[in-house]
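Written below as structure tokens is the structure these notes are about.
What you see is the complex with one protein chain gone and the rest in place.
When the chains are written out, they are named A and B in that same order, and each has its own residue count from 1.
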Amino acid sequence: MIHVRGLVKRFGYTVVLKGISLDIEAGESVVLLGPNGAGKTTLLRILATLLKPSAGRVTVAGEDIVRHPQAVRHLLGYVSHHPLLYPDLTARENLRFYAQLYGLPEPDARIDELLERVGLARRGDDLVRTFSRGMVQRLTIARALLHNPPILLLDEPDTGLDPQAANMLARLLQDVAVEGRTILLTTHNLSRGVDFARRVVVLAGGRIVTDRPTEGLEVQDLSRLYLDAVAQEAA
Amino acid sequence: MRFWSAVWAIFWKDVRAEFRTKDILTGMLVFAILAVLVFNFAFDLRVERPQTVIPGVMWVAIIFASMLGLNRSFILEQDRGSLAGILLAPVDRSAIYLGKVLGNLVFMFAVEVILLPIMVVLFNVNVLMPSVLLFVGLGTVGFAVVGTIFSAIAVNTRAREVMLPVLLLPVMVPVVIAAVKGTAGILDGNPLSEQMGALRLLIAFDVIFLGIAFLTFDYVLEE
Partner (left out) sequence: MQNKKWGWLELLTVLAAIMVAVNFYVGLIYAPDPSNLQTEVTRKAQHIFYYHMGMNVMAGLGMLVNFIGSVLYLLTRRRFWDAVARSAAEIGVLFGIGVLVSGSLWARPTWNTWWTWDPRLTTATITILLYAAYLMLRNAVEDPDRQARFAAVYGTFAFISVPITFMSIRLWRTIHPTVFGGGDPAAKGAFALGPHIRFAMQFSSWTFMLVFLLFLVVRVRVALLEERVMALRQQVDAQLSRGAEVDPMEHAGS
């Protein structure tokens, strides 16, 4: 589904990604871990076509992300800690706006269904600025699922949420993953990452330092693995 | 078809959100009126023929009020990170540009709709003639066309609020001159047919820079 070959990204004179190669098959759920500045967000933003690679080749469902970004954009849902919503519009207006951008033919039924699903059916006509952080983040998930994308990119979706809201978000993501979507998630919450994903990739200093299945991996193992990998990169 | 529906979506989203809070609109309007009043104190507009100074006062008020609105156009998107949401969608970058231009135009026209009658009342000069409105319209389009793309540039610089006027004003000189000249000619009682030079210049400016903005806007948004 996602194929990355020798991906390099420079910002000015700083090299953030130093030759990443990664294959993610359809239906796989992968958690991407790494310290701040490791390049997790950059990698996700490149996959989401928000950044252009400096070198290397990335294809999503067979489409090159640089040459055919529009085709790729149809296939992606993206959630970050920025809600990408307009506080002065209602939840429904926000979703209708994005439905129009994605060219959905009959958006209203889909919008109702999604609002129901993320538990905001009764708040659909309230301004987003009146929402709590957790509600905003649930609406963000609804926004990302609007065009029913086969791939979801989640960049620290639980940052800034209280535990209850984070639990709710995790359940929602679990549901979504069951539907056979390909999911790439970054998080600082190791235990939730292990619970959620079948494969863990650790990124440090712009390189992939570990790539293995989460099966049989306890949180303590993962935490040791993570720290070792990061220390190794630093040496 | 997809292109225009995206233009409409972006336009409608901006207008809907802005008319709900009216934060920027009221700011622009109050600023424009204050500018007119300050000119009144500074130059004592009770001169024998107010027509001679009104075009300049009117355009300075419009220009600086527009600058406030244009500045906010991308700053709001940038600060909330919501521009990324639009960029994620399978939408041509030029549709984003055009939607933003139309939104900015509506805000600028909204301010002018209130500002011009106020000027009629304050200075007893009829600026609500169709031919004056033609110049106001074309000049405003010029500001929106160039101002929108420059505001997308300025928002990514240091000292971004200062950057927009510095970038915009020297490019806008032809619009300022042609608009002031045309408006003055008509207020002096000359027919529109004598202002064709200014009119043609405004139209040429709007068309040429709309074309260049279309060609270059992709480069502004790409990272």
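Basically, a contact is a pair of C-beta atoms (placed from the backbone, for glycine too) under 8 Å apart; a residue touches a chain by one contact, two chains touch by 3 or more.
On a predicted model such as this, the values are computed, not experimentally measured, just so you know.
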item	value
Visible contact partners (per top-of-document touch definition) of the missing chain	A, B
Candidates B:M28, B:L68, B:L187 or B:L201 - the one touching the absent chain	B:L201
Among B:A32, B:L167 or B:I186, the residue in touch with the chain that has been omitted	B:L167
Hidden partner chain, residues of subunit B it touches	146, 149-150, 153, 156-159, 163, 166-167, 170-171, 173-175, 177-178, 181, 197-198, 201, 204-205, 208-209, 212, 216, 219-220, 222-223
Absent chain, residues of subunit A that touch it	11-15, 205, 234-235
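The working rule: only the chains that are shown with their structure count from here on.
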item	value
Centroid distance [mean C-alpha coordinates] between subunit B and subunit A, Å	38
Complex contact set, residues of subunit A against subunit B	48-52, 70-71, 73-74, 76, 78, 80, 82-89, 93, 97-98, 100-103, 127, 143
Complex interface listing, subunit B residues touching subunit A	2, 5-6, 8-10, 12-13, 16-18, 20-21, 80-82, 84-91, 222-223
